[in-house]
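I have a structure I would like to understand better, so I am pasting it below and will then ask my questions one at a time.
The other protein chains are all here in position, but one chain of the complex has been omitted.
Let's look at chain A:
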């Protein structure tokens, strides 16, 4: 399909180019405005350049235009989360640890089983989690990994099969010390 340099108007681009900035400023705002007419330009670049593929010259920042495409934020939020989860683009959950000043985020799809996850958490927060027992929970440490599931309940990490855990985990919390009693881990 011929898309090659049809625009005579390309010469006039600068004159009609819109910028978000106030007049007198030269910076191009990152909202993608500077790429407003860049798309036809791409086809020119393609001819001139030496063997660059189309994907390399295609400009990506379309997503940065504020309010575009015109889809309600409510809908955008719904679709975005679903996409991330279903396409395996990562299932990021927040991780908090009692006493730590700020939270972290991890991608659950990066792990295949519980031991990998535990190791990663231990490294991240510099603690150790003890040993998991089916009946008694975690023994041998002040710290217990818990998670909030889809129903809003706080559960002990490790009780359910891994896949079920990954699909139902909304956030993680590493509990510490006295709070931990209720989960029945005889510390």
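Here, a residue touches a chain if its C-beta (ideal position, glycine included) is under 8 Å from a C-beta of that chain, and two chains touch if they have at least 3 such contacts; residues count from 1.
Note that contacts and distances are computed from a predicted model.
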Task: Among "F-box domain-containing protein", "Fructose-bisphosphate aldolase", "Small ribosomal subunit protein uS2m" or "Guanine nucleotide-binding protein subunit gamma", find the name that the UniProt record gives to the complex chain excluded from display.
output: "F-box domain-containing protein"
Hidden-chain contact residue, picked from the options A:65, A:93, A:124 or A:160: A:65
Field: chain A residues that touch the omitted chain in the full complex
entry: 1-3, 6-7, 16, 18, 20, 22-24, 33, 36-37, 39-40, 62-63, 65-76, 78-80, 82-83, 86, 150-152, 167
